[in-house]
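The structure's right below; bear with me while I get my questions together.
A single protein chain has been omitted; all remaining protein chains appear in their positions.
Our next item is subunit A:
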Amino acid sequence: MSTSVGDVVVTGLGATTPLGSDVASTWDALLAGRSGVSRITDDWAKEFPAQLVARLAADPAGQLDRVRARRLDRSQQVAAVAAEEAWRHSGAADSGVAPERVAVVFGTGIGGALTLLGQDDVLEEKGPKRVSPFTIPMLMPNGPAAAVGLAIGAKGGVHAPVSACASGAEAIRWGLDLLRFDRADVVLVGGAEACVHPLPMAGFAAMRAMSTRNDEPERASRPFDKARDGFVLGEGAAALVLERGDSARARGARVHARLAGAGGTADGYDLVAPHPEGEGAGRAIAAAVRDAGLTSADIGHVNAHATSTPVGDTAEAAAIRGTIGEHTLVTATKSQTGHLLGAAGALESVFTILALREQVVPATANLDDPDDDAAVQALDIVRREPRRAQFAAAVNDSFGFGGHNIALVFTTA
């Protein structure tokens, strides 16, 4: 999309994930093929059908001031940690940008579930007078965005898209729009999730959405593989700093990639089941490519949403094959990180940007025997080890319960 504000670029990256406490350690672990998945050993999990989780590599509370950490839900703690890394990394704080021209868009799928459920326990056990006065600010789904806004002093607007597992990607799309409409000069975008607790685990398990490969934690998340049986719940956050290309270059910022386009659609099909042919997903991808002024032949790499569920992966494969084609290098990094729900789109955008910058596509772990589905068979899914390649444009797509589809196109700086 050509607008008066010109191109939008990425100048800062941040993350705290099951693979590492920052972007560098996460990326290194990803390329090394390490898994963030483990089996829950807590007593409560003993009777659970799905006992696997991708926990954070580092406790976010340990990365924040103690008093500040105790007033933030874990989903807000991870948001703050990732956002502060991205903000530092961008150097935007030293650029002289007015706080009134700095905005935040930070999504979450579930919000402050640990606070909600923890304080419900307090209410039941000790009564209403013992419920924390920080309960509401810690559980509200705009909490991660608000915590990030305070952390970087953003006064140009703080927004919180909530679209399940598309939330992080949707935040990036909103950020692009804010810059294109000249509503801000710098936008910090991202997603956060931290809801490892018996209730969400039981709820996802009741949907039969989670892997029950409890005896082989590191082999459980296996997108596109014939033996996949569901996703593995992960926790963490990722953040990006977006700004206009001309001002970023004028201040000498390092540009990691361009955010060239975005597309968003709704399936209009079912509350939770994806359209079997990925119709809405395909429309989102096509819209993003068109928005970027590119054609499908230009897209050299796709970081797929691929959560390792039986129906989701084949629907997405059909969408990618139908809109991009069979030439593109596909990867599914949830095979190592687990599924970070509302943070997934942000984290996978960080991976897509690093893949572009470093010209290497991470491998899809555990893809031993690709599904017989025709689209999965037709796609070039990178497996066993990362693959070096030359490509100038890449897509990251994300889908959420509710039929939300978001696709983003990044290009080399």
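Methods note: a contact is a pair of C-beta atoms (placed from the backbone, for glycine too) under 8 Å apart; a residue touches a chain by one contact, two chains touch by 3 or more; residues count from 1.
We take it that contacts and distances are computed from a predicted model.
From the set "Substrate-binding domain-containing protein", "sn-glycerol-3-phosphate transport system permease protein UgpA", "Heme-copper oxidase subunit III family protein" or "Acyl carrier protein", the protein name that UniProt assigns to the chain left out of the figure is "Acyl carrier protein". Among the residues A:K46, A:R66 or A:R388, only A:R66 touches the chain that is left out of the figure. Annotation for subunit A: contacts to the undisplayed chain at residues 65-67, 129-130, 132-134, 137.
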